[in-house]
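Here the complex is missing one protein chain, while the rest keep their positions.
Labels run A and B following the written order; every chain starts at residue 1.
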Amino acid sequence: MSIRIRGAQRPDGTTTDLYVENGVFVGEISTGSIRHEIDADGLIALPGLVDLHTHLREPGFEQSETVLTGSRAAAIGGFTAVFAMANTMPVQDTAGVVEQVQSLGDRHGYVTVRPIGAVTAGLAGEKLSEIGAMAQSRAQVRVFSDDGHCVSDALLMRRALEYVKTFGGVVAQHAQEPRLTIGAQMNEGALSSELGLAGWPAVAEESIIARDVLLAEHVGARLHVCHVSTAGSVDVIRWAKARGIKVTAEVTPHHLLLTEELARGYDSRYKVNPPLRRDEDVLALRAALADGTIDIVATDPAPHPVEAKDCAWDEAANGMVGLESALSVVHASVVQSGQLSWADVARVLSGTPAEIGLLAGYDAPFGLGSPAHFTLYDPNATRRFATSDLRGKGLNSPYLGRELPGRVIATVHHGHATVLDGELVDAAVVSTEHSAAREALNG
Amino acid sequence: MRHLLSTKDVSREEAIAILDIAEDMAGVADREVKKLPTLRGKTVVNLFFEDSTRTRVSFEVAAKRLSADVINFSAKGSSVSKGESLKDTAQTLAAMGADAVVIRHPASGAPKVLADSGWIDAGIVNAGDGTHEHPTQALLDAFTIRRRLHGAGARGKDLAGVTVTIVGDILHSRVARSNIWLLTTLGATVSLVAPATLLPVSTDGWPVSVSYDLDAAIDAGPDVVMMLRIQAERMNAAFFPNAREYSRQWGLDDERAARLPAASIVMHPGPMNRGLEISAHAADSPQSTVLEQVANGVSIRMAVLYHLLSSGVSE
Partner (left out) sequence: MPARSVLQQADIARALTRISHEILESNRGSDDLVLLGIPTRGVLLANRLGALLPGVPVGALDVTMYRDDLSKNPTRVPSPTDIPSGGIDGRTVVLVDDVLYSGRTIRAALDALSDLGRPRAVRLAVLVDRGHRELPIRADFVGKNLPSSSEERINVRLAEIDDSEEVTIL
């Protein structure tokens, strides 16, 4: 299977032709007919995007999303790998479940699915899960997280950091002090008081991060902070990095663009955990992404069935989908402002997340012999984002009706196309081509 | 006016118009035939997701005095599965042909979600949503103050220059919020007194002054002191150590009530915890407007229903 891409602009600004054969980048096509000939004039070629924080909902919540639908949503967003969070049912806390999720991803073939292992059994926050078994399983889990819940017990967090270090992994913390956020609905401030919605104070996130970076320092472990949402958290992380603490951090696209003002109409599409915050927080997060205090963008998509949002705010589920819109939102929030270049985008959405998650194949993008994971993006397109742009099961996007820049035109995973001409390649084709690619890899 | 969801959205002119209409409605209670035919043929639904006999009965009396038909629909929101209660109920009411829905709901914003949803084409009256607003309570409070101040000559007047001090659990009080916006719109000056734990962490942009000291507030001689009920059902622990300390610091006891100027009035939205936030003596004194507030509630709710349902012109 070979692909020729003509005239693509790489993140470093150079325009070049790209050649893919048998799953890797090559200098020229050696034999046979070319499967796909893509004219990439005007398009930007980015390395395949890697989402370190995704919820695929399968097993257990297939009415919200499945590995297949989530993979398709990821592919149309330009992603070639996703790390699937552990809050499934059963929870991803044993070798069996993580291997199952990984193999589902491989079978469908749209993206590489790397399951994340729960830190605590059943996400109950009481005792450690079978971290070693998961690390040594076929899924080779390296990222562990109780996301959805905070590992709030200080002793348990310390043990988790140490134990995960034993297997060369990293704990990704959902920083939310539970005692300060009982019944919380939106960012705590003058607006939450006015609207009569229980507040989620910034300090509930910042205090956990402050504690965790010091724990990580003390035991010499790596720490990753999920979905940073406040200016105060940025300050803590910056301080920690200056001290040499091995902490990495992620921000979601929606926290780079949207603020709490959207809660005014009580439209629960804007209800998310951690909540949308103030203008000052959005600006601090953008600056932090630009200066490297925040290392990556991760989407944290939370698909929900319609009835989970079609109700009063208090009763609505938390979260917004975001795989399909992530690149456009990053484009709108930090590229158009000049804070990030396309090379930076490649770094925060591909290279660094792969590095943190210890995912191979993304360290030399477009290099000869490197796995062919990439996406072609048209930065000049604009679209009024609509449900027709979504590919997962969830329709709870906060961008519906909003003008967003850019569009993914093609995505290639392990040298086979998952998106062509702006549309997903048929699932049966992807599945077949992916098996062939994997066989070629292994054989 | 299509809906009454919050007093924040009510202009000074609209507020005075409602208070003036309520003046006429008040007169109906004194007639032999305590009815007006104005809303004959209209159906008003009381949709109460929270227990409240007082407010529901008040709306029911108001609707019936205007000859409307009343349906009482009581749904305990917590026992119905998430998300289905409000939407399904609203669509059922729409199928029944409700012209107005009076809704009380434990979730802030539920009336607005209902009004914006398109599930039902009726006028929506917010009878209390979570800790957000209780607009008819504020309107009846403003009406009570205006009447005490101006008597028979109250028609057309606002509350310019009136000083109002609201005392109690501001953090969880929708009555406080609705009063803050409405009384300020009508020209009054509002101040809040509570321990810091019962005040919102930020009142930036709120048109109020804030203090922790009730005695100082009393000595400033406010025209109106509005006591809020300490709501056991909404509180988690640790807002204050115990009822005794709360009462000693922020209760309107006999001694504080005696220090109020003779012309000042003492208000309470009810139901009262006699002996906790307000002494029995203060509650029953001539300065107390508690019973008038109840009576005025019916007049105000008649005025609101009339305002929402008598007009065919959409705004």
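Just so it is clear, contacts are C-beta pairs under 8 Å (C-beta built on N, C-alpha and C of every residue); 3 or more make two chains touch, one makes a residue touch a chain.
All values derive from a computational prediction rather than experimental measurement.
Asks: For the chain that is not shown, enumerate the shown chains it touches in the whole assembly.
Replies: B
Asks: If I consider the whole complex, including the chain that's not displayed, which of B:P37, B:G205 or B:P286 touches that chain?
Replies: From the options B:P37, B:G205 or B:P286, the contact with the absent chain belongs to B:P37.
Asks: Please output the residues of chain B touching the missing chain, sorted low to high.
Replies: 1, 17, 20-21, 23-24, 27, 31-33, 35-38, 66, 155, 306-307, 310-313
Here, only the chains that are shown with their structure count from here on.
Asks: Using mean CA coordinates as chain centres, what's the gap between chain A and chain B in Å?
Replies: Roughly 46 Å, centre to centre.
Asks: Can you tell me which positions in chain A touch chain B when the two form their complex?
Replies: Counting only chain A, the residues touching chain B are 182, 188-190, 192-197, 199, 201, 265-268, 307-316.
Asks: With touch defined as at the start, can you tell me which chain B residues reach chain A in the complex?
Replies: 8, 77, 82-87, 105-110, 112-113, 116-117, 129-133, 171, 174, 177, 200-206, 236
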